[in-house]
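My questions will all concern the structure given below.
One chain of protein is taken out of this complex; the other chains stay put.
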Amino acid sequence: MPSADLEALWVTFKLAAITTLSLILVCPPLAWWLAHSRSRLRPMVEAIVALPLVLPPTVLGFYLLLAFSPQYSVGAMFEGLFGHSLAFSFAGLVIGSMIYSLPFVVQPLQSGFVTMGTGELEAAATLGMGRWKRFHYVVFPMTKRSFLLAAMLGFAHTLGEFGVVLMIGGNIPGETQVISIALFEHVEALAYDQAHMLAGGLLALSMALLVFIYGFLQQNERRWGYW
Amino acid sequence: MPSADLEALWVTFKLAAITTLSLILVCPPLAWWLAHSRSRLRPMVEAIVALPLVLPPTVLGFYLLLAFSPQYSVGAMFEGLFGHSLAFSFAGLVIGSMIYSLPFVVQPLQSGFVTMGTGELEAAATLGMGRWKRFHYVVFPMTKRSFLLAAMLGFAHTLGEFGVVLMIGGNIPGETQVISIALFEHVEALAYDQAHMLAGGLLALSMALLVFIYGFLQQNERRWGYW
Amino acid sequence: DELKVAVAANFAHTLSKVAERFEAETGHRVRISSGATGALYTQIQHGAPFDLFLAADSHRPQLLEQEQKILPGSRVTYAIGQLAYWQRSGEPSEQSLAQWQAKLAIANPRLAPYGAAARDVLGRLGLVPKLKGKLVTGSNILQTYQYVDSGNVQAGLVALSQLRSAEVDPHHYWVVPDHYHAPLEQQAVVLRRSTNPQLAQQLLDYLNRQQRLLTDAGYQVSAHVAQR
Amino acid sequence: MLLSFDLHGHLGQFQFDAKCDLQMAGITGLFGPSGVGKTTLLRAIAGLNRTLEGRIELDGRVLQDSDRGIFLPPEQRRIGMVFQDSRLFPHLTVRGNLELAKRQARDKVIPLQKVIDGCGIRDLMDKPAPSLSAGQRQRVAIARALMAAPKILLLDEPLAALDFASRQHLMGFLNDSATPFPMVYISHSVSETLSLCDPLILMGPGCIDAVGPTDEVGQRLPKRRGHAEVTHYDPATRQLTLTLAEHAPELEAGQVVGLVSEPRWLRSGSTE
Partner (left out) sequence: MLLSFDLHGHLGQFQFDAKCDLQMAGITGLFGPSGVGKTTLLRAIAGLNRTLEGRIELDGRVLQDSDRGIFLPPEQRRIGMVFQDSRLFPHLTVRGNLELAKRQARDKVIPLQKVIDGCGIRDLMDKPAPSLSAGQRQRVAIARALMAAPKILLLDEPLAALDFASRQHLMGFLNDSATPFPMVYISHSVSETLSLCDPLILMGPGCIDAVGPTDEVGQRLPKRRGHAEVTHYDPATRQLTLTLAEHAPELEAGQVVGLVSEPRWLRSGSTE
């Protein structure tokens, strides 16, 4: 594989990993609130979280581009903060990806929290376990599968990001050129050999990863009927 | 809104609606099998279903392009059959979207089926209800929420599709120009007024739709504690 | 009737003006899809249903001709493009470009002829190593322009026609001399799969008659065209 | 109606091996300590447990035969089951639950109204299932299972969450219903078992200890309970004289015993 592609691969993985990690730290409280709140505000917040799902990535990219532009106040503030414009920088990509992948992390978590029910939590509370202990000892182990799914979807979706990156990434090798863009370029430039290598490699890698994860999940299921 | 944008909007909605409808008919059996099978093949099938999640849309687009291209055998066959190449046609977009959105429909369904548990189903079976009746009278009403979520995610994800469309749809007004592409074009062409109108309109529309759906879900939850 | 035209990004704005007139005069409808020349070429390769292709170079039309995908004899040069160095502040010139330190926007050299031209210029000025990691590449020349215009990048190599149509103050750009890069000889072809080749040819001829409009827009008109 | 089974296998560490031929009529008791496999057995008969191997036959029809690779799915067995947890359909009201079951009945045997009265759920009909109390849920589950008109009915501690009055009432109703629908009945209550069930199956860990008429097998139930007939009762002196039945606890003077007056309607249908 040519070194530019390897670089793109590395940028992509770095981006996906950082995004996923940040999201998996930020999202559980939000997902919990969404799963259990009876507030009238909830549908509003749910809608905002789901928005990146519904909006074309280009819409998001467009607004991000405007937000990042130092011509406007937000972008100027960013520039003051980070020392450089966020557009066409790796940091900017991370922010964009986090917004874009947010619903993919929040929704599996929320659905896991909803469906684990409240029975075991009530039991834990009457044993004297506070909020954090309940989360650590009961919620997390009971919804491990949802956490895994959330991380996987978040990672995957960031890997596959295209529209947002195309608009705010700028295709800078080693910094913001991710594989989806590199591949697009190969294909449009009719460099099919390179395209085949990159796409085929990704396909094989993704498939292997997925088979591994799902196989692991299935085994655990078999052993306990639960995990 | 200029007529070209309206056309793009119409193409997009048509595409999303047809894709979602087809998927919601095709996916439940697959999701059911994935939720309950103990076969060793399951992780493999799960991985294949999840693949479009992990693959950059351009990879998928690339392979679809090859498949659809009249230069290759599959595409030539299609062309013989339909009289025109599938690439850069609406029918081709529907196929691409279905593949691309498949995991977004299958995964919520699967997760719904897994977490509804088998208790009520066993009860239904001992009452003498066969497979179909169990699905109709028990599974479907108990997982309504998952079906709604699946349809929503499928629809949303198709609305937001960009990479695949860019590669196999091109940008042909009235046929394959969807809003994400139209918006991309507006932004590139510096038609910020049009871009703002389209993006803002979409934002408002999506937000309204989402608030409505989530509000509806919450109300039903309140009324029964279940629906 | 309806014509589907694939046009190189740099020419999209100009074509839409021409098409407006054409539509008004003939009553036919022209639908425009714009993109990088390379991207459009790829789409045509895979069966995209265009009638007319206006490229930003002569290379792709030649390839299509060799592949016998065009109406024989339809390939013509309709314009010659000009590259400009746009800098949002200061006085753009060859020196200021040579000393540019920050991010610089260009079009993707592999897909867009204007990007290839930009690369030629940077090579000639010996800037390629210096600007490594600072070249923001748009997938076509429109996106490149938009990067600079939105203020996210402070300078870029774009098409003169874009700056003209946006009425940018000529003090803010420097028109790169023709010989700094391979000529941007923009050729057009009528595609063989076209359902209405006569109409496509009609539009192409109509376009070739709008020389005033093209020169005003920032293109040179080739002798070849002038002859016809 | 003959129910015969010969099942073996294991759940985790737990070994299971049970073989029996049962003439199903009235209510057959299934009695045994916690964790011996009562629920496991009923689930296997109903077709809900595929891990046990062997043969099950009901009324001449082979329901399962692992050797021949036969395994009838539960919905084709026409064996009803009332689960330890009630498993009502949570998206329906009580009425919805009963009506859904009723559609499955091939022959209408007990009219809805009679089941509603028998289970004492008249006031609950329009409540959504998840809002019921534990005892209410159990009664609805019994009603639902009866509405489906199964060939036989398996009940897993159906009265455990009920108060005394409801329990008495339901025992009478079950006793009446057992003629059209023979039942297998798990209960931990000795008095309930003795008064309601005949014959009786005693289970030990993973196996069947004894099968037979209640009069015989009942003697092996825990000895702290028994039956007696009142010979004489003098309300003034509070003196009561009883004649003990066969299987009576060992008693000594000074000891305090509890009394359960057995309602007259019990067992009158099935044994006399």
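By written order: A, B, C and D. Residues from 1 in each chain.
Note that in this section a residue touches a chain if its C-beta (ideal position, glycine included) is under 8 Å from a C-beta of that chain, and two chains touch if they have at least 3 such contacts.
Here the structure is a predicted model, which means the values were calculated and not measured.
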Chains on display which the left-out chain touches in the complete complex: A, D
Touching residue (missing chain; options A:Y137, A:Y192 or A:F212): A:Y137
Which of A:M77, A:L127 or A:A204 contacts the chain that the document leaves out: A:L127
Hidden partner interface residues of chain A, rising order: 119-120, 122-131, 133-134, 137-138, 141-142, 144, 224-227
Interface with the unshown chain - residue positions in chain D: 11-12, 32-35, 37, 39, 84-85, 127, 131-136, 139, 157, 160-168, 188-191, 194-195, 222, 224-233, 238-245, 248-264
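What we mean here is this: only the chains that are shown with their structure count from here on.
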Chain at maximum distance from chain C, centres defined as averaged CA atoms: D
Central chain (by mean CA position): B
Centre distance in Å when chain A and chain C are each reduced to the mean of their C-alpha atoms: 37
Chain centre separation (chain A, chain D; CA means) in Å: 53
Whole-Å gap separating chain B and chain D, where each centre is the average of the chain's CA atoms: 49
Contacts with 2+ other chains: residues of chain A: 65, 166, 184, 187
Residue numbers of chain C (touch at least two other chains): 45, 138
Every chain pair in contact, whichever chains are involved: A-B, A-C, B-C, B-D
